[in-house]
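In this view, the complex is presented without one of its protein chains, the others remaining in place.
Up next is chain A:
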Amino acid sequence: MKKKKKYNMLWGNLLFLGPSTLVFLAVVVIPFAISIIYSFSNWNGISNEIKFVGLNNFNNIFSGKAKFLDAFWFTLRITAVSVLLINLLGILLAVALTARLPLRNPFRAAFYLPQTMGGLILGFIWQFIFIAGFPAIGDKLNLGFFTQQWLGTEKTAFAALVIVNVWQNAGYVMVIMIAALSGISSELIESAKVDGSRPLNTFLRIKLPLCVPYITVSLFWTISSALKMFETNVSLTKGGPYGSTTSMALNIYNDAFANNKYGLATAEALVFFVIILAITSVQLYMSKRKESQIL
């Protein structure tokens, strides 16, 4: 009797877990394993000859020969700046749009809208704005700020990417934070008011700490998506000028498909994976600790 039950459970498990396990194996585990094998080779992505070169690819990556470190440094900088701005702006928007404002809902929709567009299209639209739109405004109003070559210099191209990133993603954080803020019990806020707490004080001392779990989610999402930045990068700057805005993902793409260094690219992808894993784990660990301290 007992044995039969066990038998049934096996089939039940297979029925429910089998298909997804299969898919997971086929599209995640197996390709991942294959790419680890390729990362030790000098395969060009096409030919039938594959030569194994040991740790050569990794050597090239860490000795700075492969440009990966430049891309890593750029990605790190842009992640730091845009994550900070996205979350600050997202929280500010959420605070503003949970207040009793006229046209509150249309505003929420408007700020969320960029999130629903694809990064590639956004990039192309903004490329037009930076190349043609801004100079036109600058000429009319005689403002040098707008007429500069936005995508032509290292610093402004960096700023342009940050602007587009923040504009695209702040809405998402806003939605999460609106959910957080409206989930706070009004009794708490009211009792704070009765105790004489000012609005700013209430926000910093009561609302924000209660939102920490949501901030953890937002941070995790913004950090990992900023580290993986690719489409806006490709369509807005193509990594230019002179390769100064090449993100890690774009660099891997270039090595795999333009430079025909497939082996090197898979090695870079592995390093990329480890970097993202490390950064997001540290962030999650720290935020969770913060959460347990506060709540």
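Criterion: contacts are C-beta pairs under 8 Å (C-beta built on N, C-alpha and C of every residue); 3 or more make two chains touch, one makes a residue touch a chain; residues count from 1.
By definition in this document, contacts and distances are computed from a predicted model.
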Seminar exercise, completed: Choosing from "Maltose/maltodextrin transport system permease protein", "Chemotaxis protein CheA", "Glutaredoxin" or "ABC transporter substrate-binding protein", the absent chain's UniProt record names it "ABC transporter substrate-binding protein"
For this session: Quick one: say which of A:Ala71, A:Ala94, A:Leu122 or A:Leu151 touches the chain that got left out.
Result: A:Leu151
Problem set entry | Absent chain, residues of chain A that touch it | 6, 10, 13-14, 17-18, 21-22, 25-26, 44-48, 60, 65, 127, 130-132, 135, 149-153, 238, 240-243, 254-255, 257-261
